[in-house]
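Supplied in structure tokens, the structure appears directly below.
The complex appears here minus one protein chain, its other protein chains still in place.
Per-chain residue numbering starts at 1, and chain names A, B and C are given in the order in which the chains are listed.
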């Protein structure tokens, strides 16, 4: 498919609206063709800001729409089952924000329906699998260098949660990420769960069991513990440590992946070259330049970054540097005054 | 401009080809419409892989082409002057890889020509200004919290350089980034340069003055020193420390921006929320899903990430978790065997 | 007491011999007056190297000895009860390596005997309470800045253990330190313990349950978990994190105490002055100089550190520096050749 993927985003609350912005401004090869929301005005307001985007009032109609190639599901969990089955029915690939559905039986029904179809159409929004640090940790485990993973320690901390957040949501909405991280990193299923509710944070809302400690046992008997604490007042902290047969590795310490290995060293990896170190910078440079060029017709300024004067100044300094390289002595930089060139 | 920006990439060596891939796969709102290279076959090979991309044999023709909206210049430095002037003549925005031109006089001529035009069309590829860490450092300086910057220490280390790299290239190709970083961070011009060549690295090629120490003085008398060392054998390391009136801050220590402030603390900032922490993960998640969906017609697999089974497994674990939340005791996870569902 | 404390060290295996060396070479105000060991030759060999030290063959005689002011107990645990009671009987202060005694009933008997005496004579060798990092962590908790501690995570890792180490010793000899750390940091008793034995490290000796996860509940319902893993193959790692109402703090990350606080910062503390930064250096400097002076009569060299030449060289460089301070230009250092002064 060389043309742009036409996506319907169903549900444009915080998460859905964020996906709409992402697809429009960041993702290449796709565009938001349809939006839909339970609150119709919200959908209309958003559609008006996206070229070529229209509102379809019924989510099932949006899924069935022949001008829609794929679906992003950011609707409330209870509607997921019906909408996912509709996607399967119409053969539409769907990226479904967690949860898949709100209970085990309907989740299984969706798995079975997709399996019966013989095509994998459903992706679930466990985005940590796409995080650079989790990727590095998974790659390190898979490399075998650490040997068999034995224990995993997780911490998941939010500064605050909305007023309606209750103890069970800590399990279903927060801990669920640690569930997927465990399954992703260890490549096996969880067989037993224990939730410990210690004496609660006095700063948490009355009745909220926070923090909670979850203990998972996996098929092969590995131990995972996860602290979930959603009223820390500090910031958003996510940390995972894998303790393995020949060493351990931790992410989420604000310092990248830190590894401990025999014979007694700790540390990380330095980027091997400028492509790895500045890849993000190059992407941002070009994206912002493209955006500036598109906006430039109105302002006469087609640049969003260093301009010709900056190139000239660099040349003048390097010229002085090249002279000093010969003599070793300080060399004055010769430059015209910027103000001497009107418009520079 | 709501349609895609049509870009001509001139020069498709390592840097140019990298920009072609970037614009094609990562950048939204633009596409590579034209490629050109001194080695015509290289341009043709590359164009064949990009939908809607053609080769224009003469770079000046490519610049003049009415179906080209903007230009990326990745040609050898000596050709820049003529090509930049052509871009100005045709009113085409141009993103020019460093150097602007290869000497001071021609750089000034380009600045003057653009100034005379009254439109800013030229951007220079000093990509560090778009790096997250440099951005944070600049923002911290501009916030005024550190007071007046007094001294800047830079280190720029490469594991190795190609055989043709000579002592002057260390100044013109490597140190030039520290020149721009200095001007970017301090917002003033460099007035004097000294290059010190200490006893050379015995592991460096015979005759290469490596490492070199550059000392810059700025208009207001600030001191900048920069170690440039291109045969370290280690990795790619770029470090900048700003020492200011009320504290200091360093980037490039593999741990993000680290700041020292009164009354005697060191440290960094934690991401305030999941949007900041996992923004990259969300972008990657959706981009890879879009790519997978586009490729899916052939394979029957439209997902590149966690699927319906992963959603089901998470539901089953959370269900057990919700039960354990009540009892505090371990609860077995109830799941069907994956192998019992053909195709799951 | 202005004279030196005369200490009897009972048991001179690894730990006891280490204490003998410590008291002799490092501790001021005390000396080892008596040593004793089940293996008499070992005691005699050691005593011969310590000026004024003699062997007493029976540990109870050593305790009763009128020329002994205090006792260090490094004998096997099963002998502790009788020896501690003897210390109490003779009013001798005793520093007892862990365990106090080998079971709960005898430990209680010792507590009761000391209480009946009305004098606190017994100290137990939980040395972590004297570690700089644990001290900093305790001080931070006690300052109240973090609010109420809610959860504590501990990790205790050894690269390897001797062949006789069994699963219960992981509890009694390793975990016991986390028991004391918990009581020290939280200032309350532990009311419940759970030991989880996950799938064992394949590299551990057959039958050893390693790693183990301990879960403590305290009087006020706080949760503590501790991973004890004694066959990591890596190094000696001890880590403790306290998660509290208004922030968290961790020690044992090879980077000192790292603290997370609102509104989203992480970091540590810089030494406020040279006394704190170089206090250890000053102590070592003077101790090694004292030792060198004492040994100097034989060698004619009474220094163990920088000598007069180093002072001269520093003067010469600073002289050149003071001249350069005026001119800003490089100034050659003028020094005589060291070889021109015989004996310098």
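One rule holds in what follows: a residue touches a chain if its C-beta (ideal position, glycine included) is under 8 Å from a C-beta of that chain, and two chains touch if they have at least 3 such contacts.
A quick note: this is a predicted structure, and the numbers were derived from the prediction, not measured.
> Considering all chains of the complex, which shown ones does the missing chain contact?
So, spelled out: the chain left out of view touches A, B, C.
> In the whole complex, not just what's shown, which of C:11, C:59 or C:125 touches the removed chain?
In the full complex, the listed residue that touches the missing chain is C:125.
> Going by the touch rule given at the top, which residues of chain A touch the chain that is not shown?
Residues in contact with the chain left out: 258-260, 263-272.
> Which parts of chain B face the unshown chain closely enough to count as touching?
Residues of chain B in contact with the hidden chain: 147-148, 150-151, 153, 155, 159, 196, 198-203, 211, 213, 215, 217, 220-223, 225, 227, 229, 232-235, 237, 243, 245-248, 253-254, 260-266.
Simple rule for what comes next: only the chains that are shown with their structure count from here on.
> Taking each chain's centre as the mean of its CA atoms, which one is most distant from chain A?
C
> Could you state the distance in Å from the CA-based centre of chain A to that of chain C?
Averaging C-alpha atoms per chain gives centres 45 Å apart.
> Hey, how far is the Cα centre of chain A from the one of chain B, in Å?
20
> In angstrom, rounded to a whole number, how far apart do the mean CA points of chain B and chain C lie?
48
> Can you list every residue of chain A that touches 2 or more other chains, as numbers and ranges?
159, 196, 215, 217, 234-235, 237, 254
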